[in-house]
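Here the complex is missing a single protein chain, while all its other protein chains stay put.
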Amino acid sequence: MEQVVVNGLFSGAQYSLIALGLTLIFGLMNVLNFAHGQMYVLGGLVTYTIVTFGFGFIPPDAFTIFGIDFIFPIALICAGMVLAILGALFEKLLFRTVIRRSKRDESTMLLAAATAFLLDASLLLIFGEKLHSVPDLVDGIISTDLEPVFPAIPFSDSFNLPYYKLLLGVIAFVMILLFVAGMRFTRPGRAMRALAQDRMAAQLMGVNVGRYTMIGFAVGAMLAGMTGGLLLAASGGIQATEGGAKSILAFEMIMLGGAGVTGGAIAGGFILGMMQSVGHSFLGNFTDLVIFAALVVFLSIRPQGLMGKPWG
Amino acid sequence: MERFPSNPNLPSPQRGNLSNLSRFVQESRPTWPWLGTVFALILLFFVIPDFIASMRPEKQGLIYYQFTQIALLSIAAAGVWLTFYIGRINIGQGALCLVGAYVSAIVQVKLDVSYWLTIPLAGIFCVLVGIVIGWPILRLRGVYFAMITLILTEVAKLVVLNFPIVTNGARGITNIPLPEAVTLFGFTILPEFTADNNRMYFYFLSMFVMVLTFIALFRLVHSRIGRLCKSLQQNEELASSLGVNLVLLRLIPFCISCFMGGVAGALAAGVQHNVGPSIFTVQDSVNYMLYCFMGGLGNLFGPLVGTVILRMGWNYLTAAGDYQLLFYAIALIILMLIIPNGVMSLSPVRIYQRVVGWLGNRRPTLNTVPHNRKS
Partner (left out) sequence: MTKILDLQNIELYYDHVYALRGVSIEVNEGETVALIGANGAGKSSILRAITGLRRIKSGQIEYKGEKINGLPPERLVEMGIAMVPEGRRVFPFMTVRDNLMMGAFTRHNKAEITQTLEMVLARFPRLKERYHQAAGTMSGGEQQMMVIGRALMAKPKLLLLDEPSLGVAPKLVQDIARSIVAINRDEKVSVLLVEQNSRMALSISERAYVLATGSVALAGKSKEMRDDARVQQLYLGGEL
């Protein structure tokens, strides 16, 4: 049971980060970013490339200082930056034009789908279908054999948490906190929240709509990319083709929590992570089916999700 | 006086003339559906087969196959278009196609029912699925509906994979027989499909169903229900205040859409002789939506035009090998930037105006819709 809870919390933190990026883009621009899963994969594969090959002339082991290997955090930051630039370009060159020219909001969906195809195709061409993985960050494991953690809980079974997973979980939690704090307390954060809540009013307050929409898209893409890096190290590896599936997961999360709301994305991420973790130990292969059925039932009672605005 | 100024905000008198003209074009449309149908039938059943017959024999099968696919995809896309007609973006048609294909295959192989019966059977089964799923999810709007239907395709695949007793799991059903002949009072109504001729016969079959689909769609859109649906698309609260049974009104088009998906799936099962969990994927669902958008959501024939353009483009890009999807995506993005409202949104009047304006001023105005629509 403890193992299930820990797994759920762990994937929940990662999922929340994906959902946060998606919900930010949706809240700001009313664009459903189909390419979010692909951005996540791209982030993971950029991290993989840097960790494995370094920066061309600089080999990856050049970043070991005082016996600590700094290549992974550096790679993670690079992945974030690459994705931020990509996101900013997408917004500025593609989405902005289409939003301005088209008659319907929904036309951006087509564009988003096309960018998803584009990333999918490019990733497959560059990286192939092979599973890419990196070595564990740190050795060691926390285990109940050494030290019982929650002895009071019944169904307690053997419990393992490798140190590298713990480390990655902590990084994910810290990133969520940083994001929430950034949205609350910084100037761009406040501008983006205002834009998401009332675009016209924000404009009248002197918020530069173009600039902050672009920043928002960049931050959303960056979160997806960095989560890709984190999950690359946490799971067995990442495949160039799994982007679509990850997008679908992210959609489930933001529907659960309510689209366009930060708290909803976090809640959705953790709930889905927990449901999957519990489901996999009781239901096996049927987990995703049961989750979908539950989601349909839940949305038919509460169409706007846990804390979303009605109709997004 | 400059007759076609390139300034996007034309003064009202001139603009009035132009919009009168385009309104005339739109209003005159219902007067030539029969002519259009006859023309389409001649084209599809005589001109194109004649053209294909003039090709090398070994190539004919492939060409028939490609046209058949376009017909099938446009039937499914027509369903997606119909759900858009009630203001819902449906990215789950692939799921219904998958269900339709499996129903047809399972009923044929396990219950030994004639292929001809399985086509309507698949459609009806999909209607039932549509009622069960549509009832709860049609309450959702906008991106919520889009997202949940997108997930639906993935779920359909999971269902297939998780119930191998019925569906054969990942291996799929591979031994679907070719349709046999149907005779009535000694007359052969429907001929037997053989290994030699099935490509051509399937072409005729699917084209026939496609023509039927679009006639039905035309009738539906110009019926009372169609007009009510259109009002739903524009303002749901207003429509509900008119005393319309919203739940039913949304469910009927959705079920028709599911029926189309199911029929397309059943046809595909016949054409391909086998079905597997990945014959209709999320990408197909997204593609149906793309066909509708690219053709134009404002026009009944949008899905057909979009399917023809995008699918033919896709087929041509096969030459690009591994780069096929990449080029397809780039072409889509470029198309989207040039015609964000779809091919059918281009009116001849406006193109003429634009070209003349461009020749006169050397300053193209691509957009005549003012900005800041949202404020």
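Each chain carries a letter (A and B) given by its place in the written order, and its residues are counted from 1.
Here, a contact is a pair of C-beta atoms (placed from the backbone, for glycine too) under 8 Å apart; a residue touches a chain by one contact, two chains touch by 3 or more.
These figures come from a predicted structure and were not determined experimentally.
J.: Going by the contact rule already stated, which one of A:Ala191, A:Ala218, A:Met253 or A:Met275 would touch the omitted chain in the full complex?
T.: Considering all chains, including the one not shown, the answer is A:Ala191.
J.: Of A:Ala202, A:Leu223, A:Ala259 or A:Met274, which residue touches the hidden chain?
T.: Checking each option in A:Ala202, A:Leu223, A:Ala259 or A:Met274, the one touching the absent chain turns out to be A:Ala202.
J.: Which residues does chain A use to touch the chain missing from this display?
T.: Residues 187, 190-191, 193-194, 197-198, 200-208, 261 of chain A touch the chain absent from view.
Operating definition for what follows: only the chains that are shown with their structure count from here on.
J.: Indicate the whole-number Å distance between the mean C-alpha point of chain A and the mean C-alpha point of chain B.
T.: 33
J.: What residues on chain B touch chain A, complex-wise?
T.: Counting only chain B, the residues touching chain A are 89, 133, 135-137, 139-144, 146-148, 150-151, 154-155, 158-159, 161-162, 282-283, 286, 289-290, 293-294, 297, 322-326, 328-330, 332-333, 336-337, 340-341, 345, 366-367, 369, 371, 373-375.
J.: Could you please specify the touching residues of chain A with respect to chain B in the complex?
T.: By the definition above, chain A touches chain B via 26, 30, 32, 34, 94, 97-98, 100-104, 106-107, 109-111, 113-118, 120-122, 124-125, 199-200, 244-245, 248, 251-252, 254-255, 259, 285-286, 288-289, 292, 295-297, 299-300, 303-305, 311-312.
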